[in-house]
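Written below as structure tokens is the structure these notes are about.
Every protein chain except one is present and positioned as in the full complex.
Then we have chain A:
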Amino acid sequence: MTEPARLIADYVRRLRWSLQVIPAEDRDSLVREIESHLTDSLAAGHDSLEAAIAAMGPPHAMAARYIQEFRLAGALGDDRPAPLIHALLIRSGRSVAAFGGVLAAMLLYLFALCFAAVAIVKPLFPSHVGLWSLPRGSAFGILTDPPAAPEMMGVWILPLALAGALACYALATLVLRGTGRHVLRMTNP
């Protein structure tokens, strides 16, 4: 590898490394574009390559500007559900995927809430929360009028309900983010 080619490869490698928070598909495209620009600059002469690199600044500074602009476009994964739901609801009238995604995520958040309620209420009213096997099927959750049949889970319902709440919450957020990316790709082909 010649010295300028190594300069380019090095810059591109560091840039890719600093762009970890950008989704892989976008990151590849951004990095390839910079590589293309630097290669074109080199074709115009070594000075031109150095000027281009100087204008871009160090790879981490360049990456910081990319990340800032992605935030502005609202295109970065955001873990807070409210803005995601809001953004998708706006689009849900136009996109079946957005509507389905929001619906699925809302249901999952509801499940998470129920699991959390089970975990919170169990220590307060131990006899009203649990899993019962009844002749007409089993009952799980919080019952105002608990059946006479023996409760089957005891305190184990607490960690299980907490795990269930976390799992539903995480899954709902994943669904939202996945839908968000899908919808973005539809609107920006």
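Just so we're on the same page, a contact is a pair of C-beta atoms (placed from the backbone, for glycine too) under 8 Å apart; a residue touches a chain by one contact, two chains touch by 3 or more; residues count from 1.
Operating definition for what follows: contacts and distances are computed from a predicted model.
A.B. asks: If you had to name the missing chain as UniProt does, which of "Spermidine/putrescine import ATP-binding protein PotA", "PadR family transcriptional regulator", "ABC transporter permease" or "Spore germination protein YndE" would it be?
C.D. replies: "PadR family transcriptional regulator"
A.B. asks: Among A:R6, A:R32 or A:H60, single out the residue that touches the unshown chain.
C.D. replies: Touching the chain that is not displayed is residue A:R32.
A.B. asks: For chain A, enumerate the residues touching the unshown chain of the complex.
C.D. replies: Missing-chain contacts on chain A: residues 26, 29-30, 32-34, 36-37, 39-41, 43, 52, 55-57, 61-62, 65-66, 68-70, 72-75, 184, 187-189.
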